[in-house]
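A single protein chain has been omitted; all remaining protein chains appear in their positions.
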């Protein structure tokens, strides 16, 4: 095959129809309402973040996950409070999913002193150890290996905690992915690897740079794992798969690799209009927006529209407050550039 | 599974019985005699090298591949003179397989000025560009990526050359392996990846550190490739698989990954007595020594014992001469420590 | 004379070399279809086609391996590592394989290749996307190391790097991408040479050696100092390996004071190397301490105030020189 052909060989991936039967999954209504709330919080948070970006208040870059909320929400609802999350530069949703308050997260997007990591990391390094968010990592791949380390601690102490690593489809092609998966299986670690296949590595269709059709599931057997592909736009499907994988990990049955098929509504980062994506593809996926879909499901399950409106209104108010908290936050004191390199709080390299 | 159990979970892998039917493979007798000669040359060369080691003449380290000759020989006989070899620290056989004279190779094991790379690289970096031996690489994994680059050149110029990378079972767990395989498939490169599964990563049983039973073949499908396992102690089987894979690569059908099951008779390197291996395993594999096995096959095919003796005697004489050439070689001029950093021959970093 | 951004100079330089030599190919993540994460390679895929401008998976080791293997078999690849920070994920390819291959094969393997990368801070990207790592490359024998500060140097030095028979690591400064420069049209290819520093501002009192973005800040500092009667000579080193010690030592012999301005974190930066060369070879020329102006030994924080606090500024440079008088 000549290289030139490769560039056309990947037709847009269109979503499967909604699987209505997932409404029958044995999930408590309380959990479902939580899933709804989490997704709305993520969405409204990121919409506010985008507003702030348009107002020129976000320096540097941000990576929105609007459209992908069901994955982070499903895991957030299934994880134990003492489980650990390892995420990427695209981690707003994953951070909120663990119960981190919106204000400090939004403030971090604006790199303010009241931000989650005091403006040191910015949006790509959200971390809240108190909530089990053990870092967001902006060099592709590494954090899959780091998650194994947390899982090792759990195994060593027998605490049944689980480490969950979120990453994108493009990440499955880097060496660290391979090392982490093999290592986790050989050590039988309680690590859950969650690939959010949003069909694009940055500006490039994932099929164009990947040897198999399913970037994660197509590799699972290479690590002695079951291939698992789920509808990443259906919070119930995610929740169920998450609960399964977390349960297996807690039971000492080792790691899992889950591929969640999803889509980001916008571009890769704030600099990207996303024009490389076929319009029909974008539209088809917008029709499968996880939030309206879930909204409809809850209504079908008998939830009152009014109750959902209250949830949404509360989320909106929280997002508004967070935006205000962020905007009002001070810039970091320049002196703090020199703190926190070492455990003693400082950065001195000499005695 | 508790970690402690892992350490016992890998019983010794015993070889399959000789596949006598391989005598029926449609291989020219001339090729078969070449395969025999190559294997004898490799074996006798390395036996001489080991003698020199026992005499204290090999400083540093050497990694023998006694027992694994059929792999290098099978590929050597199948490759075109303008194909490229990329090998590891365990590359004596692969270097000889391409027709590199024994003398400079042996001299390099002794790090003499008349060595293949003038004593600069030593046994781990054998290279002879004139013979298509494009380097031996001593950091595990990298050269799989480098082989792709040569394959790219062939693809770019349409020369139908093929790049062949040899590596061990332990190498399948490092990140570079994964990157190289995926990359080769995506670019449809004429690269043939040859895993010599000698059952051990250094001093560690490969099963103990690998998520799948077949370290290479068990990963092939993760790169859209067919799983291929061959009897790496049968030169005919290797030759046939090599010819197939090389043919596919030349025809523009992309990369292959071949796992050749084999065994090193000795330890990992000169410092290793190999005592971690069960005696029954070693003995079973010694019974499957590729050279006597091939000798028997040739006799069954009607070759005269005397003709084989001549081949062996010539190989022995060449190995003896090489040993002498090495021992007689001068140490590198210390001044040469400063040459060959740059294309201008020197090492100056200032104007 | 044309106006050109540093960003556009990258594509122009690559295009010039691809026009000049069919063996020149470009490889990296998003370099083709997307025109580069920093839009520095826009138009090249359209112009030279997918055989010569090749997008890759996220696999930096595979990218540099491909460049290395291609170079040793006759191509002249330009490989992009999207950000300087990501040199870390393929450091084995750079430091162990590419740098040492010629030496350890006694000259048999030739590696005419260029590794381009977007280096340095200024985009408020935080600790994983803001490092200056040209000192990493300088510390490894077998690598040539170049870092242009202007559009003309981007083209001229890139051409020199592509035509050089040895591997060159080419550090583009991401904060320079939007800058506009005059580029003289000399009617023909723009080709410079490696290993020649440039005195961008002659002066008699002190020598300030800088690189990349810091050249502009050093020049600005020199303007301030001039107003106060301190006549600073600013040297744009342009190439760390080969290093133009001649220009440097001649300048110090004249001014008797040396200041280095670098974005590298404090310890073991290239400033330390320059300082050490002068402290040994020109000690008797010196009339006072050699002073390094560096990023302190901390990661680069994301917030404006944090980034601005650590990168050397024109003010800090001027103030340091002033205090040392």
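The letters A, B and C name the chains in turn, as written, and every chain counts its residues from 1.
Here is the rule we use: a residue touches a chain if its C-beta (ideal position, glycine included) is under 8 Å from a C-beta of that chain, and two chains touch if they have at least 3 such contacts.
The model shown is predicted, which means the values in this text are computed figures rather than measured ones.
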Chains still shown that are in contact with the chain withheld from the display: A, B, C
Selected residue (touches chain absent from view) among C:13, C:65, C:107 or C:269: C:269
Option from A:27, A:176 or A:322 whose C-beta touches the chain left out: A:176
Residue, one of C:85, C:192, C:236 or C:307, that touches the chain absent here: C:85
Which of A:147, A:192, A:206 or A:246 contacts the chain that the document leaves out: A:147
Contact partner of the left-out chain, one of B:119, B:132, B:232 or B:254: B:119
Residues from chain A at the interface with the omitted partner, ascending: 84, 86, 116-118, 120-121, 125, 127-129, 134-135, 137, 139, 141-154, 156-157, 163, 175-176, 178-180, 182-183, 186-187, 339-345, 347-351
Missing-chain contacts mapped onto chain B: 2-4, 6-7, 59-61, 111-112, 119-125, 137-142, 170-171, 173-176, 201-204, 208-210, 276, 331-338, 341, 347, 349
Contacts of chain C with the absent chain, listed as residue ranges: 85-86, 88-89, 91-92, 94-96, 99-100, 103-104, 126-128, 135-136, 138-142, 240-241, 264-273, 275-276, 278-281, 283-284, 286, 288-292, 297-299, 301
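We take it that only the chains that are shown with their structure count from here on.
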Chain located farthest away, centre of chain C as origin (C-alpha): B
Separation of chain B from chain C, taking each centre as the mean of its C-alpha atoms, in whole Å: 40
Whole-Å gap between the CA centroids of chain A and chain B: 44
Touching two or more other chains - residues of chain A: 3, 6, 173-176, 208-210
Multi-chain contact sites of chain C, meaning residues that touch two or more partners: 51, 54, 56-57, 59-61
